[in-house]
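Here the complex is missing one protein chain, while the rest keep their positions.
Chain naming follows the written order as A, B, C, D, E, F and G, and within any one chain the residues start at number 1.
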Amino acid sequence: MTTREILEQLQAGTIDLESALSELQGFEDLGHSRVDLAREARNGAPEVIYGEGKTSEQIREIMQSMAKREQNTLVTRLDTENAKALCQTFPDADYCPQARVLTRILAKPVPATTQVALVCAGTSDLPVAEEARLTLEFYGNPVATVYDAGVAGLHRLLASVETIRACRVVIVVAGMEGALPSVVGGLVDAPVIAVPTSVGYGSSFEGLSALLGMLNSCASGLSVVNIDNGFGAGFLANRINRL
Amino acid sequence: MTTREILEQLQAGTIDLESALSELQGFEDLGHSRVDLAREARNGAPEVIYGEGKTSEQIREIMQSMAKREQNTLVTRLDTENAKALCQTFPDADYCPQARVLTRILAKPVPATTQVALVCAGTSDLPVAEEARLTLEFYGNPVATVYDAGVAGLHRLLASVETIRACRVVIVVAGMEGALPSVVGGLVDAPVIAVPTSVGYGSSFEGLSALLGMLNSCASGLSVVNIDNGFGAGFLANRINRL
Amino acid sequence: MTTREILEQLQAGTIDLESALSELQGFEDLGHSRVDLAREARNGAPEVIYGEGKTSEQIREIMQSMAKREQNTLVTRLDTENAKALCQTFPDADYCPQARVLTRILAKPVPATTQVALVCAGTSDLPVAEEARLTLEFYGNPVATVYDAGVAGLHRLLASVETIRACRVVIVVAGMEGALPSVVGGLVDAPVIAVPTSVGYGSSFEGLSALLGMLNSCASGLSVVNIDNGFGAGFLANRINRL
Amino acid sequence: MTTREILEQLQAGTIDLESALSELQGFEDLGHSRVDLAREARNGAPEVIYGEGKTSEQIREIMQSMAKREQNTLVTRLDTENAKALCQTFPDADYCPQARVLTRILAKPVPATTQVALVCAGTSDLPVAEEARLTLEFYGNPVATVYDAGVAGLHRLLASVETIRACRVVIVVAGMEGALPSVVGGLVDAPVIAVPTSVGYGSSFEGLSALLGMLNSCASGLSVVNIDNGFGAGFLANRINRL
Amino acid sequence: MTTREILEQLQAGTIDLESALSELQGFEDLGHSRVDLAREARNGAPEVIYGEGKTSEQIREIMQSMAKREQNTLVTRLDTENAKALCQTFPDADYCPQARVLTRILAKPVPATTQVALVCAGTSDLPVAEEARLTLEFYGNPVATVYDAGVAGLHRLLASVETIRACRVVIVVAGMEGALPSVVGGLVDAPVIAVPTSVGYGSSFEGLSALLGMLNSCASGLSVVNIDNGFGAGFLANRINRL
Amino acid sequence: MTTREILEQLQAGTIDLESALSELQGFEDLGHSRVDLAREARNGAPEVIYGEGKTSEQIREIMQSMAKREQNTLVTRLDTENAKALCQTFPDADYCPQARVLTRILAKPVPATTQVALVCAGTSDLPVAEEARLTLEFYGNPVATVYDAGVAGLHRLLASVETIRACRVVIVVAGMEGALPSVVGGLVDAPVIAVPTSVGYGSSFEGLSALLGMLNSCASGLSVVNIDNGFGAGFLANRINRL
Amino acid sequence: MTTREILEQLQAGTIDLESALSELQGFEDLGHSRVDLAREARNGAPEVIYGEGKTSEQIREIMQSMAKREQNTLVTRLDTENAKALCQTFPDADYCPQARVLTRILAKPVPATTQVALVCAGTSDLPVAEEARLTLEFYGNPVATVYDAGVAGLHRLLASVETIRACRVVIVVAGMEGALPSVVGGLVDAPVIAVPTSVGYGSSFEGLSALLGMLNSCASGLSVVNIDNGFGAGFLANRINRL
Partner (left out) sequence: MTTREILEQLQAGTIDLESALSELQGFEDLGHSRVDLAREARNGAPEVIYGEGKTSEQIREIMQSMAKREQNTLVTRLDTENAKALCQTFPDADYCPQARVLTRILAKPVPATTQVALVCAGTSDLPVAEEARLTLEFYGNPVATVYDAGVAGLHRLLASVETIRACRVVIVVAGMEGALPSVVGGLVDAPVIAVPTSVGYGSSFEGLSALLGMLNSCASGLSVVNIDNGFGAGFLANRINRL
């Protein structure tokens, strides 16, 4: 809303004084949280709720604040117990336990016209890959998944190269040594977003080995997000896919 | 107490021989703990009890030793189970489970005349911020809180700049990349105490990323305490606020 | 060249047998190096020469191999001594000692129609920022630079927000705590590529603090490349800018 | 200067158009640097120049920009060669090679009425301690130094306890295990700023051991700045001393 | 037993063939463990059983093998569940849950004539200190304990300096910044064994800060054992005390 | 199967169209997993299932896919609960809880004619050693085990040197300081595969100390696999033993 | 030499008393070094001299001690200056400055009948690869080199797969993300020895990223040696190739 619109609505009585104040300053202050009402205008998408370390009560209030403005809600890293409590308040919300993601769609997103490729190295990386997939679909992107295509059996990847090349952006999810993004990066001319996962043991050090591998990739056109950050990759891929 | 006072009280029979000995050597020896009776004289505040790794029995005895000298008690990092046991012995004690802090006030502290600003980056940082707040109030400081004002939505911070500038000291609590203290540090001329939190995942490495970020801040006038050490920040802020 | 074209040229005698063989297998084998002749077809740009750890003789031979195919050459991380030797062989090459980059343009790139923003936090980060700028220009992108806009003086950044928002992609270069990308990320809706630098001292640990800060950014739509990797950021930004 | 003052000076012809523009936007843009003209208003002190990674030419231009506004200049981490070049341009500047600090005083600072204690553990820590001392004096603080008072010979410290207790703020500089701040912190009721140094060898890991020691101090009322950051400690101590 | 003694016992029928073979090769092979029968001869004390990662069944068999040779048994890092199972088999064994140590004395050790000082920094370090104390007493050393004498209140330590100086060896146990051994080391002329503990939080990194602090001590005459290794310190102190 | 064989079987109706497609492309796509059917042809052994992070349902489907091709199955790092579920489906499978390994043998492997030595340092290393042993036996190798032969009692190792020397390959499993592979490496002329374990505490940092020790071994002819990777060592030893 | 042979030679006067003593105890004591004369008998190859940290005088004496026994000499990590001094004493020695290896052949090794494949990822890895090659040839192994076959251009590797598959052992040398061994490991059934190099910058942390990548490889049949340890890989490959 522009400043003029806010004031007109106040005059018309469609919003109350508190709401007008929040809108003018760009956030609603809930005490524990300052819900960023201006984010969509600035960043192209409303705030996303990081679920870890928040109580279900806090998340509920943030979701209610956003719902007042008809914003779709995405909550990441939400454990099962909190999800259950929230789904009782918002029965139209969807929760995916594997990805620990809750979404609530109030207005369908405009579908993107180009696809995003989502490649992952092993079956054990699925929770992170699914977080990326749900994020991409939340923002209306068609996704082409190529799962379990790790470098130990290259033909599994090569069989899907044309699928990947047909996409505008590529996300590659991998744990252990994190070699897959380098190999994919050498085969395509689209931007590649690499997501290290904490899958592995011993000297994988909770994803450090995959992270370092991806940062030091010999392939160009590739960048990296945080360990297990499927959401971050999906959000960025949507942004690039929408250019 | 001065040496003369101790001896006079012994003569008068208001303290016993053991207590006189403890006072003269500056601590009471409980076997498992040497309660520092001289700390208030030296450091301006009585000992604070670090609750982790101590049994409720040990904490109880320390609290009783301090109570004999009419000292207010602050116990940090106390889990719920031990807190419950202690509250049975000391029904006038207050326990905050979010901050894991127990306080017992026997004598109201002299209120400070200037305020401390307490800024935190995200809702998930609240447990650490609340530990700082309870510590500040334990020592009698008025606190101005600005919660959930992280740098991803700068206007949420800028809306409160005047509040912060009106304070004599500023505490900034942040996890993840720990960027908020640098931004706040660039906006004020008061000393800034930065508190990294273990909030984040993947390559935050339990607060290491926020800690390093704050230590390497490009803003001047800023110093750092241990990860999640809300108490330490509150204690130091009180000390500066009282100058 | 397609297979048919290669064979026709061989028949026509415009290439010799060795060249035809190299083209068919997609690389020329120099013994020490296998120059990737198919990279442009696969990745949209010819191979880039990583100068570190190579002798000037090795680089010269790679450049000659690429020149035979009329490819523009970009050499990164090239020290002054090797640069001097190469400039004697290729007098039409340009060397920038600050960025340690050598470029040789045989065919002007098609200019891009949209701009890339290049923001950097401090004057000491310029060598990395300039490596990114030269890379962007090598591929034909107009660049809008905003240098020395670190978070300790936010107004220096805010003064250029419109310039940045007018670009299709944003590169942010920062050392020390690496907070700038988070702040920029909160202000724009374009993809942000963060480049940590090794600028800083003490606990910056050669860029580790900036790297961790960026990976853990609370802003969305942001990804990270290797420490001091100005080239990588420029290459990726070109790729996104060309979508 | 207030906006009115700037415009009046422009009208009066005492400043030119470019300068007026710079003043209004709060910085002067030198291309490589944006000199923060508003910092003194915001932070209580003008910008300080971080010398590392800058050319003497860049530093000279920044110093000239500041001199136009009659600001005192402090350059830290400046190597001997650059210092020499700058002293030729500014013969009234002072350079201390041990501390690698250059100062240029155009207007004497108002002297502070209370002292800062500056304690250091060993003779090898002097370069860092001296950087702190020069910073403190640059801002007009009287300094009481207690050098080489490490914990291996406690009486060397205890002999100066009264000197330290008479100060309003205490800086403690130490390398190796960094134990001195904890011991000092147990003896005073002033705020203590701990500065780890990179002095030590083997598992000191360039100051990491001292840094961790100080962050984990069992003494309260203590905070930490970056390894070898004598300037940061001096700047903060001045700020607290001026409260 | 010497080889001659073994053969004589075999002849006399006081040991069977299997035992004679074990004695001659210096160990008894239980399949999962090779019990080192020659260790006492070589190292002055029989094998000690590291309890972690072993089943109670495995430990029982090792204890039975040692009992056949009338050796006292010390089991470290034994959890409560396994301890319970073992105490049913060996009702004469003693288990200390705080220190997680089980001892079984079949023959009283010869008491040492000189004392070992055991100093610890905080009450939370007691489990490690008690492991050291039980080890020392297992080998017959009188122990002088000085508990909770951390450097934040030096007088608590100084009050016991004469007690410590009267001992032949000193063990110092500390967590957090691990400063206590340096201070003690500066006050005595006996060998000091420093034991870092995992007590602390945030950047103590499970004892790493204390470990590094102790390794980099500015006091001479001090050496370090593994984090939380109370047993190792006690064993070494016994060895030195017996010289 | 060769391409011709696949097509003939399709014609003969012994396989259906889907299977023929899978065989031709070298993998069967289960959605969550791409089972690598060509691995045996390329690598000499069928795929091994990494159990961690997979559901029992996913593992079951992979096992069924492999069973269709009469392949023996090895599942590593499988927890007890998933193992139980799988053993109900495949009653002919064997599960070893200590090693967390499940095997299902459909066709006996051809026995190797030479032995592999499997040495381990302590009883607590047995789970890793047993994972190696089960892997070796899964592939048909006779194994000579020498358990609990750590360097603190060298004679326990020296007593078995001839056993070890009689083998074609040697695996050495050790935690803590990981010194055993160096000592064994100095005594034999066979290839030595070193396996660090996470056994130890304090500064062993979950196996890092053993890993670094082995990588820096002063003995030649030795290489290292991941921490706790008994499977990897067994697989490689089989490969070398079969040369 | 057997004990009998030593004594017979002493009797015959072909060796002197000192030499006989050295032979009997298995080493010659030069004061600074104990040259291991028994290593060839135990390990199948004489001692190799690690050149770093030794003076040319020390190396000369070791070489002379070995020459007395007609042993070929291999010196690794030898700098140019020391090499020059040694080549004056031993004009028949060969020094390769790129690999920093000096060899002196007194007796031609028996040539191996099977080949070793030596694959390396980039031209900058050549010094390490060449150290491996010289070691392999020192022990008489034919080597098939495939240089600059990194994963960013897979066809460069795939073009040489048949060459690699024809070898009995494979060495793969790579820096940066160290992905090449995983890819090669997925294509062959021979043992693969992975050598991480310190090539890379920023977060490669001197080879740590490549090391971790290789240790966590998803391909089986692969093991790892120390960073830049071309010699170690060559030595082990020879041992396996000779089985």
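What we mean here is this: a residue touches a chain if its C-beta (ideal position, glycine included) is under 8 Å from a C-beta of that chain, and two chains touch if they have at least 3 such contacts.
Everything quoted here is computed from the prediction, not taken from an experiment.
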Could you tell me which of the visible chains the hidden chain touches? D, E, F, G
Return the single residue from F:Leu134, F:Ile164, F:Ala179 or F:Ala237 that touches the missing chain. F:Ala179
For the chain that's not shown, point to the residue among F:Gln11, F:Thr113 or F:Asn216 touching it. F:Asn216
By the document's definition of touch, the residue of E:Ile15, E:Leu78, E:Leu102 or E:Leu222 touching the omitted chain is E:Leu222
Note that subunit D touches the chain not displayed via residues 122-127, 147-149, 152-153, 155-156, 159, 199, 201-204
Since one chain isn't shown, list which residues of subunit G touch it in the complete complex. 25-27, 31-34, 36, 38-39, 42, 47, 50, 52-54, 58, 77, 196, 198, 207-208, 211, 226-229
Had the left-out chain been drawn, it would touch subunit E at residues 42-45, 48, 168, 185-191, 193, 211, 215-216, 220-227, 231-233, 235-236, 239-240, 243
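In this section, only the chains that are shown with their structure count from here on.
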Third chains touching both subunit E and subunit D: B
Chain labels contacting subunit D and also subunit F: E
I'd like to know which pair from F-G, D-E or C-D copies the A-C interface, where a copy means over half of the contact pairs are the same by residue number. F-G
Report, in whole Å, the distance between the mean C-alpha point of subunit C and the mean C-alpha point of subunit G. 37
Residues touching two or more other chains, restricted to subunit B: which are they? 42, 122, 152-153, 185-187, 202-204, 208, 211, 215-216, 220, 226-227
Listing of all chain pairs that touch each other, if any do: A-B, A-C, A-F, A-G, B-C, B-D, B-E, C-D, C-G, D-E, E-F, F-G
